[in-house]
Each structure stands twice: as structure tokens, then as C-alpha cells.
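Got a structure here, written out as C-alpha cells. Questions coming.
One protein chain is absent from this view; the other protein chains keep their places.
Naming follows writing order (A, B and C), and every chain is counted from residue 1.
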């Protein structure tokens, strides 16, 4: 029976996540969860603006982080069934999994691009800065723990357990694919997690999998590929992100011209002025401020800022026109047309037209000399031979080659006539028409 | 094939929800969804503060409302398979289902108690007030539609379709049980929705079900009972709600003493001054303001206000001690002890102790003369006889009798010594101890 | 990583069931599964004739037994996380769980009634008889193991681990409810297994559960209640079982009159002659023989035998008329009518009319002095007090009181006129008719 002291969390993906508070490890985990820095993640949605398109995807980085820690624990304990709960490597790995997103701000990648900041560096700061409650909890457990955990977020670290937290087949991806596909309702993101978990092993270079998980891993990589195509790169999701960036750009431009747009000592105001926030301030930052600011800007005297903010707030998204590039010549032609559009824009309209490029390599293959942490997914066959999965899987080999760029014109509805003037015939089509 | 013009939503509960924009009905629904009034529901969590306890339960009233409209459509179309999409009763019923929560503010019931407001009256206003986009969309479709839809929220209306939107077995409950149990991860909230839907019928008094859904309905009522016990009345959820009320009370008391607590022309400020907001303003109100205010108060000079707000924001919840009342004498004794506690509180501490009472009747049985809309769940047996389910089901008959009140002392941790002084022996126990 | 030597089974209910063949315990389990006695269970359907009504319910006792062993292992290991795999009590408990149905013949309870045999005594024989491969595998592992395992099937045994295999909340019921509800498609049979498993504990009297599983256990008992009502006691399922019994009765009567009906040295023939089969022969017995015999009888010269067998084989089931008994007087009246029907039957027709009574007590409550293994379900509350669940749960208290008998007239379609002559008005109705 779970002890009375156990802290039990119910989770839509993993059902039950529990930590025994009778042991040091369990107490540490519950204390980390209780820090204000971790609680802040409740106010940062995992998929940022995607919930404007997938209305179910309103889950936060808090829920996701709970799931990642849970999976990291399951993976570690399956690799080392007899290791005690308080083993330092185990503790560091699972704590790092819990905290891997701790530095994420609101709307994550979109916001980072606007402010030129990186969530990794804030993650490091929130853990390493002695003023944070997080640092205090970690160092109370073990004075070395903050740096050991922070090490999981640095590229210099090569311990194989890093692959549990960050690699092409890690607890992070396992959780976000499962969670995002459940919440968005996009079923193609599902895959056979239990089979993979059961078949994971490791050597000093990272994780590997028994060949009995071969098909499950193919399915997992396809699921990731599909989630990028259908959700993360969904044209309306990208359009919303583009609008967010344009809105902040407009606000900065106005600020530079001396127009009052934001209180200079607010968190967002300081970020807009290029300040790097101290850890204690950063952990106040969440979607609350951002949405409050967006709503406030929706009533700003500047019509462009007001329009962009109001459109985001009430979900009137930009149009999106995908440009399928078929050849270098075609690309040059498209770029010429883009130039043409830009030339015809009034100065204000340049906040209403963007060429958005989303790109991904669905799988990064093996190359000799790579450090395997974060490298290819390795399989062990029945004879004990290790191979990189793409070496035998035509599916994964295809994914490795299938890097793609989605080039889209995102623009305000009022530009529709202008765009269609420039681009009268609709985008060219691929493929031989068949009956 | 779904037409190119169809608007497709993916949903974690119902998978695919779609509206054909080629038809008037579909266009109306999409237009209603696109109104700022409906979009606002994205910023109001369905379960309010419960996500502090069930971290997965971060879904909004937007998602829930989408589900209710979808289920109302399924129910209506199953009752009337040959009715055209644009039938006025069909349109009004489904629109009413979509909009049934339109007047909900943030943290819903907790906030309503604080401000003495009712979401029903705001629902009415948002639909009936000609200044709202919602009203305009409805009346553009049909000048009578706003009033017809608003009628679904009035107790005076008796059309049987009202039971689809609001009764003991309605689209609202069907959706929230399914959605809340999925999101919280509390599996006991699941039940056999498909079986019930297939077996629904109606007469002029409301809905009824074929006896082949008898067990599924028992299961549904048990699921509802369990969700109240485990989620909606969870002691930590109620503790958070109590804290929210105390925080606002403290703020109001300070305001009355002339202490600056809030900008008087902010939405929350106006509500705190007892103003009834016009529809246009009300639909600006969401959790964004509330959380921003809570965070701001967490730095207020008043230590009590700051403590309550900060504790909510960083999730340091009140303790909760359940008092199982065993007899009228026992109740008097408990009330005496509560008085004793209150007497020993300093004036400031009275914001730190509350007796919280949650009560529910898991099922409301039939009584002769009732209007059946909202009344007992009626079953038609193989011989065509109608009966109220509790007349033959010992399970439901038990639920009808099982009204309960959960009486809990909710208090700040700092009051723990005081409480345990007054109540030294722990709560009394029910039941004969067995080996 | 699961070792190369692990035997992995995929299961529709439990996903992955695996046994490491590197350890003695795992090798024993795989060897037990490989015995002809256990393999025989592939040819005995878990629900017997119910698959004639629920076409998905074609799963065998083999699959069910695999699931019960898996759950017994999970329960044991959760009670004793540090016990070695080869601990004798652990091994005996899990082996007993695997073998709990080993003595079941085809169509189980229906057939047992016909031949006056008990599967428990055959279970005992198959394990205890030194000629069986099962016995040899068990005693090769440990000479005491056969008797220790067999002890789990005797009422004299009181070790608390027996409750894992056989009680009101055991691995057997956990598996069959989950499996039967999945396979039949009857969703109401689902319940929150994971929650219950996590909260199980034990003392020397048997299993008990933490109060945090209280609602999950209520749900589990309701699920069992509903599965009996909807599946195990389904009127068409019972009608098929009645037909099977009548067919064998007719065959025996013909045999007694000297008519050739079956080869006297076939397994079924020997059973019909009242022989108790030796273990080695019994384990040849499966549905194969039975269905082959049924099909053969469908062409028998005796028209009654041929009709009963052919009707079973081609699924033309008896009519079933439920008699809801409302009072002792009413019961006497019904019995009088049954007598009346019987009087009017020709001698041949007496094989075409049966009064079938199915009864169950959905939950057996605590009574002082009971041995708790198999007794009430005990809960431990937060204060450490043990109580029987019905002492605090109105739902379970209702189930304990809700013993019921379903009395049905099952008869061949050709008797329909006769039955309706005797019983012209349709069965009486319960409940006050309401509008």
C-alpha cells in the first residue's frame, strides 16, 4: 500500500504519479514541485498559442514537467532496478528531468525570438542562482546538486544519463508527444510507449533499444513527424506566433519613437528594453502578464498595435498561403514575388506581412565520430550487434532525408487583394494529375 | 467527404467536432464561436482553482462549451433524425448549449459568492444586450433568436428541449463528467456515454431513456457522485476556493478602511465596489485580471492580504480538517468548538479560519407534480411503461437518499497549534472497528 | 532492458506480460504455461456460450489465466517490494493464480450442472496427480509445491495470500471484469484498477485497501454488479445454457432407453455415463469435443435432440420471459402458472420449457466471526481504523442488501402460443407509472 505520506498526483497521461515523502528522494521531489519557480510553470502553456487552434491543448509546462520526471524515473529504474532511491546519479537525472523546462517563458519560442533570449540560460540561472528557492532546495539536499542538475542542460556534459533528459528518444519527447496528442485530439501522435520503455538499455554513450522495440520506435518517429506537420507547424498556429512577434516589434518601434506603450519597470517592459532579468524577477514572468498586456494594447491609440493585439486576443488570425518550393528557380521566383509584395506595402502594412519559414529534420542520423548523446537511435539486434536504426529501417532512413521547409506568406486579411494581385494563379501544384 | 468549407475542431473528448460552413446553421455556429464573448471563455478555466490540485485539469470553459454544443447536436439529431439543420428549435437548442456558460466569470462559483453576482444573469445580458457581438450574430440569423436562446436559461421555460441543455441528464453534465475525468485523471468519472446517447428519447415533458440504458445511467449517476466526492469537493480544492474568498474579503475590508488595494476603475475594482458591469465590460473579465491582481496583492503592504494572495499564487494551501457529524448532539458540540476557535482568534486571524460546508444531493428523485424538465430521470421499459429510475434501481434510490454535507475546518498552517488545542483528540470515527 | 531470454506476451488488457527465463521463478512460469494441461485452456472459452450473444467475447480461459497470474504478481510485489522473486510464498501464490481455472471444462458451469462434476476437484486432481505434466513441473521446482498450490483451492486454507487468488477483491475478478468488459464491449464493466492496486495492503487476515481507493472500490463493485446483470445473466446467454443442459438431458434419456447417441468410450460419453475421468483423460476435454458432438447430434434421428443441438449450433435461441416476482402471493401465482404450462406439455415438449433462476448477492458484507479471507472488503482510514466498506458506503451497503433472483421462462419458439395462452396479459409491472 502506498504510504500515508506519499504524495499522489493524478495525470491524464500517466494516470498516477507518486512520491513517497518518507524517503529523502521523495521529499526532495515534492519540495522542488512546491517551489515558486516550479509553480510558475502552471501559468505557461506547453504549446503557447497553439491552444488558439487546438482548443484542448491548454495544458501547462507544469503538467508536462511532472510527466517528464515520471518517465525519467521509470527509464532510470528500468536500467538500474537495484539502485537505491537516493543514488546521486538517479536523483540528479530525475531532478533534471523535472526542471528541464524551468526557464521557459510565456509563448516560449515565439517570445524568445522577439527578445533574443534563451530559455536554457534562464534555466541555468534559476537553478544556479543562490537566491532562488529552487537552488536552496537542491543545495539543502546536497550542495553539489544544483551544479550537477544544471550540467544536464549544458552541451559539454556527456554522461549517458543525459540522454534520458535530452536526446532523440528522451523522457521529454516521450511525454510531450503523448500529452500533446491527447490534448490536441490529434490521434496520429500516439505510439507504443510501453513497448519502448520495456526495451530500453544503455551503455556509456547513451540509451539504446532492443530490436524488439524496432517497430515501436519507427512508430514513435512517425508520430513525432506527424505532430510537427499537424500541430507544431500548423499554419494557424504559426500565424498566431507571427502575429505575436509583429505585435512586439510594433510596440518596440513605438517605444523607440517615444510613444508610451508599456511601463518601463514592468517585467515585459524591461525585457523590451533588452534587460536580462535577474532570476528572482524572471520567475514572476508568465502568460498572465503577457495576456494582460495584449489585452491592454488592444485598446492602444496606435491602430496597428491595437489591431494586432486585439486580433490575437479575440482570435482573428492572419491568412496563410503555403508556397511549395519546387526548384531553385522556383525559389528565386517566389522570392522575387515576396519582394514585389513588400514594395507595395505602406510603412504601416509592413507589420502585416511576413514570410514564415518552419523547418525540421524529422530524424538526425548517425555520422561517424558523433557523440551519441543526442545522436542516432541505436538498436541492439539478437546477435548483440549495435546499429543505428536508419541503417536497417527504410522508414527512418526516409525520415532522415526528409528535411523540409514550410514557406508561408502570413498576412492580415486586409492585404488579401494585394497578395492575390501579385500571385494571381494560386500556388503551383506538385504531382502528375491522375484521374 | 467533409466539404472544404467545413470547420473542423479536434477535441480530446469527442475527437472531431465539425460545422459545415455551407449551411446557415454551420455558419451561425462558427460565427458564434468567433465572437469576442465566446473567445473570452478561453481564459476561464472550467474547474477554476481545481487545477492547483489536479494539474491536468487546466481546460477552459471554451473547450467544455464546444463539447456541450456537440453533444446537444448529437442528442437532438438522434431524437429527430429527419429534421433539417436549420430547423428553428434545433438551432436554438444547440446555440443555447454552446452558450450555456457564456456568463461565467473567473473561478466561477467562488467568485460569485464573493461579489454576490450570478453568472446566469450575465449570460442573459450577454445574449440579450444589443451591444454585444453575440447578440448581433444571433439576431442577424433571426431577430427572435437571442430571446429564444436566452429562454433556455430561464426557469419559466418548459419546452422539452430545455432538458437537453439543463436537466439531471443533459449535454452539460455529459460533457463535464467526461472531460473533467479525462483531464483530472480520475478514472471513476467515466461512464458509458455512447450507450446512453443511443437510447435517449423524449416526450413533451423532457428526455427519457430506453430501459436498455438502465445500467449505463446508473453508472453515469455513480460517476457524477464520485466526481463530486473526489474532485469538485476535494478538500484542497475547497481550501483554495476558501482562500480566494478570504483574500477578496480582506481586500474589501481594507478598501472600506481607505487602504489602496485596487484601481477603482479596473473591472475587479468595480465589481468589488458592488457595480454590476455592463455586458461590454463584463466580457473583458477573465482569469488574466484575477491572477494578475492576485500576484500584485502578494506584494501588498498588508501582511494578511499579501499572505493570502502569495499563498494562492505559489500554492501553499490551507489545512483542512473534516468534521464527520454523527448526530445532532455531535453537531452542536462541533459548533461549540468552532465558536471556541473563533473566540481565540486575533482580529487578523479571522481571515485565516473558515468552516467550509459542501453539500450535494447526488440525485433528485421524482415527486408527483414536478415539472419533469430538470426532474427525475425517466426510463421506458419494454412494455412502454414510464418510471423514474429510482423506482426500480436500488442504487439510484440510495443516491437520492444520500444527500451529504462535508463540514471542514479550513485554516492557515499557523493556526494549527490553536486548532489542535481546541480539538485535541482527532475527529471522531464512524463504524465499528473490525480486526 | 528486458533480457533476451525474457518471454514476452502481449495482452489486450495488460499490454505486456513478461517472465525472465534467467531466474528460476520465470522458468517455472514459462514451463507451467507450456504444459499440455495449461495449453488445453486455449480451447475453453472464458464465457462459454456467451459469445453467441456477445460476439466479441471469444477469449479463452488461457488468456484470462495469464492475466490473473500477472495481476497476482503485481499485487504480491506491491505488498512486498523487497521479497526475492523465488520466495516460496510468492511462487506458490502466483502459480496458484495461473492455475486457478485449470480444472474448468467446456461451457463450465452449465456443463458442471449436467454432469454433476466440479471443476475445483478436477483442478486439484490435475495438480496433485503425479501423472500430469503440470504436477511434474511443479514438483521438479520444489517437491512441496503441488500441494502448496492446491491448498489455494481448498476452503481450509487461511493464509492471507489466498485472498489474492480468491476473495471478493482478487486477481481473478480484477482480470475477468476488465477482460470481459473489453471483449463484450460492455463499457459499464470498467473500473479504476490502477488506483485500487496502488492502494492495496494486507494483514494476517487478508487484503485491505487504503481509504484513498474507496471510490474506486465502489466503482469496482458496481462494475461487477452490472456485468452480472448485463452479461453473465443476460437472458439470451442463460437461454443458451439452458438449451445445452436440455440437450444433454435428452441425450442421456435416449441413452438410458438404449438409443445410440454417443460413443461410450469418448470423453463425453464417459462423462455421460457418470464416470469421473482420470486427470490424464480430463485434460483432453475441451470445447472441440463438445461442439463436434453438438454438430453431430444436429443430424441425429431423434427430432428433439437434433432440434436442440442444431438450434445451438446455428444460434436459434429459446425465447425468454422474465417473471418479476412482486410478493410471496405473486410467487405462488407464478408457480401455479408454471405448473399449468407443464401440464399442457407433451412428453417431448418437456425438453422445450424450463424455469431458469439466476441469483446473486452483489456483495457479501462483514459478519462478526467471519474468516476474512473471502469476506468483507476492508478499508483503512487516515486514522488507521479498519472498517468494512459497507459500514460507511451507502452504495455498498445497498449492494449487500440487493440480492436478487431473476426468474425466467425459457422455451422453444413453438411453445409461444401455449405460453401466451397461459399468461395472456404480459408480465406485471413494477413502479408507479408516471407521465
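Operating definition for what follows: a contact is a pair of C-beta atoms (placed from the backbone, for glycine too) under 8 Å apart; a residue touches a chain by one contact, two chains touch by 3 or more.
Predicted, not measured: the structure shown is a model, and the values here were computed from it.
Within the set B:164, B:209 or B:334, the residue that contacts the chain not displayed is B:209. Of the listed positions C:183, C:239, C:272 or C:377, the one in contact with the omitted chain in the full complex is C:183.
From the options A:80, A:158 or A:190, the residue with contact to the chain not on display is A:190. Where subunit B meets the missing chain, the touching residues are 1-2, 4, 8, 15-16, 18, 78-79, 194-195, 198-201, 208-210, 212, 380, 382. Residue positions on subunit C in contact with the hidden chain: 9-13, 15-16, 34, 36, 39, 42-43, 51-52, 54-56, 58-60, 62-63, 66, 182-187, 284, 288-289, 291-292, 295, 313-316, in rising order. Contacts to the hidden chain, counted on subunit A, fall at residues 187-188, 190-192, 194-195, 203, 205, 215-216, 218-219, 222, 225-226, 229-230, 366, 368, 372, 376, 378, 381, 383, 385-388, 391-392, 394-395, 397-399, 401-402, 426-427, 429-435.
Everything that follows uses one rule, which is that only the chains that are shown with their structure count from here on.
Rounded to a multiple of 5, the C-alpha superposition of subunit B onto subunit C involves a rotation of 180 degrees. Separating the CA-averaged centres of subunit A and subunit C is a span of 50 Å. Rounded to whole angstrom units, the spacing between the C-alpha centres of subunit B and subunit C is 43.
Mean C-alpha positions place subunit A and subunit B at a centre distance of 32 Å.
The set of subunit B residues that touch two or more partner chains comprises 187.
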